[in-house]
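First, the structure itself, so that you have it in front of you.
Up next is subunit A:
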Amino acid sequence: MSFPILSFVTFFPVAGAVLLIFVPKEKTNLHRYLALAFTLITLVASLTLYFHFDGAVADPQFVEKSGWLGYGINYHLGVDGISLWLVLLTTFLLPIAVLSSWTSIQKRVKEYLIFMLLLESGIIGVFVSLNLFLFYVFWEAMLIPMYFLIGVWGGPRRIYATLKFVLMTMFGSLLMLVAIFALYSFYYKATGTYSLEIFDFYKLILNPQVQGWLFLGFALAFAIKVPMFPFHTWLPDAHVEAPTAASVILAAVLLKMGTYGFLRFALPLFPDALERFLPLLSILALIGIIYGGLMALIQKDIKSLVAYSSVSHMGLIMLAVFSLNTEGVEGAIYQMLNHGLSTGALFLIVGILYERAHTRLIKDFGGVSSQMPVFSAFFLVCLLSAVGLPGLNGFVGEILCLFGIFKTSQLQAILAVSTVILAAAYLLWMYQRVMHGPITNEKIRSFKDINKRELGYLVPIIIMMFWMGIYPQPFLRKMDASVSRLLDRVHNRERIFLRETSQTTSLKSDRAAEAEVDQTAKKILAELEEKR
Partner candidate 1 sequence: MFWLIPLLPGASAFILAVFGKWLPKKYVSWQACLSVFASFGISLVSFFGLLKVPPGSLPVIKTLFHWIQSGSFNADLSLQLDPLSSIMTLVVTGVGLLIHVYSVGYMAHDKGYQRYFTYLNLFTFAMLILVMGANLVLMFVGWEGVGLCSYLLIGFWFEKHSAANAGKKAFIVNRIGDAAFILGIFFIFLIVGSGDFRAITGAIEGGAITQGMATLIALLLFAGATGKSAQIPLYVWLPDAMEGPTPVSALIHAATMVTAGVYMVSRMNLLFTLSGVAGQVVGIVGALTAIFAATMALTQNDIKRVLAYSTISQIGYMFIGCGVGAYAAGMFHLFTHAFFKSLLFLAAGSVMHALSGELDMRKMGGLRKYLPLTYPTFLIGAIAIAGVPFLSGFFSKDAILTHAFAQGQYFIWALGLMGAVLTAFYMFRLVFLTFFGPERIESHAKEHLHESPRVMTVPLVILAFFSIIAGYVGLPVVLGEKANLFSRFLDPVIHPGPEVHLGISTEWLLILVSVAVALCGIYIAYVFYLKSPRTPHRIVARFPALYKLLYNKYYVDEVYNAAFVKPLVNGSQVVYDNFDLKVIDGTIDGTAAATSFAGKVLGLFQSGLVKDYTLVLLLGVVIFLGYLLF
Partner candidate 2 sequence: MIPVGYFFSLSIVLFVLGIIGFFVKRDLITMFMAVEVMLNAANLAFIALAKAAGSPAGQVIVFFVITVAAAEAAVGLAIILLVFRQKKSIKAEDMRLMKG
Partner candidate 3 sequence: MGIFLFFLLAILCVGGVLGMILSKNQAHNALFLVFAFACLGGLFGLLDAPFIAAVQIIIYAGAIMVLFIFVIMMVNLEQGISPEKKKWTLGLSAVLAVFLLVELGLAVRGMLGSLGRTGGPSIGSPTELGRLLFTDYLYPFEITSVLIIAALVGAIVLVKKKEKE
């Protein structure tokens, strides 16, 4: 057995957290360096994933599987072309998050960093789990550090925000848990064996009615997480109150858990239900795009502006996912990474401003550019990345998303393309009010341009933005196989049928198909038998 690299990446931060517990409280700098070291090592370790990942293979790679609790609950990790990128995004952003809170967090540094590290593990765990139980464990467990990060180190309304965040998320995920249970029992009834393996569930074929309910269970959880309109209101609150690094992680990675959930579960597990709910979901995503953009236009707080922009962007990603074609889905995945980078960077930038001004209200700023020229350049690049300017990462993702949407529905694309205009409008308007114009607030005159540390964490992001904008091939190519497998599943092209007496029924009605189905099912059952 080779080195369990995925387990290492997943749990190394936890080890860091445990180590930090035993470092005396007073040595705050030691804490910071240790946390940074742990996240960096995790990053390096995760990079080996990138180098050894074979883009031509659709199946999960670096698989680790061992029994855990029995009854289908296994310890099963693996990454495919979809999750690989989200893992990398997480490991990439965590050192940045740690660096960004170097000076802004002065109180309870130790606990803060411990929660950061735990959060990292939780998020990575979500992306690498191939067992639904394990997935759910990480999915829920990751809420706790976030809860603390917002609740303890957040702004004045932090308690409201953090409870809203946790409760709304849990509302969805608890219903998802019920749906998971249902899948679990259907699988048991169909095969007589327990399983919670995602790939086993792909083989299940359920009757459309049942699928509908289960799909709703899953979709609601993910829709809240994304967040799709109209479940989005936790997001601005959480962002406004969260400390910078938490905002970064929240926007950059946590929201992706929702879209990832759709890709990994909601779509391939319930293709028939998906067909039924697709119009509704598409409309919600579409509303999200426009609504988020319009709301962003009039926000008074920079952070809530960026938060609403996230709503809009995530709407686009969701709509692209629902387009169910290669361009759309690859674009969506790509755009997830872009959104992670650009919105994460924007939150970092707001954090930098906040550290200097102790306010985030747009009206308190003006003319910052003349005081902080370097900063303003960085700000602009990140902003343009979010706007989707060609040459930067945002464009590649956006155009693929839009094209994917377009291929499926021109009408939707025509409406969705308004994001191009709206994003420019609200972001540039904000930029103008904050950075341009004469200096109105005397406090701004005392602002110092960004220091080396801030430079240190912005530069990697900027480099990634350019790289992903100019040479996206390595990213896209590693997605291909997994995405096409996913789409095959969604489009019913590759389904292994398991027939069951009462609860589940085959969809194919004509006799020939039935016979074929039976044969396949027999083969599969025989295989299962052999394995046992």
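A quick word on the picks: all candidates are chains of the complex that A comes from, given by their letters.
Points worth noting:
We adopt the following convention: a residue touches a chain if its C-beta (ideal position, glycine included) is under 8 Å from a C-beta of that chain, and two chains touch if they have at least 3 such contacts; residues count from 1.
Note that this is a predicted model, so its numbers are computed, not measured.
Between subunit A and the candidates 1, 2 or 3, touch in this complex occurs only with 1.
Interface of subunit A with candidate 1 (complex): residues 164, 167-168, 230, 232-234, 291, 294-295, 297-298, 325-327, 330-331, 367, 369-370, 373-374, 377, 384, 389-391, 395-396, 399-400, 402-404, 406-407, 410, 413-414, 417-418, 420-421, 424-425, 428-429, 431-432, 435-439, 470-473, 476-477.
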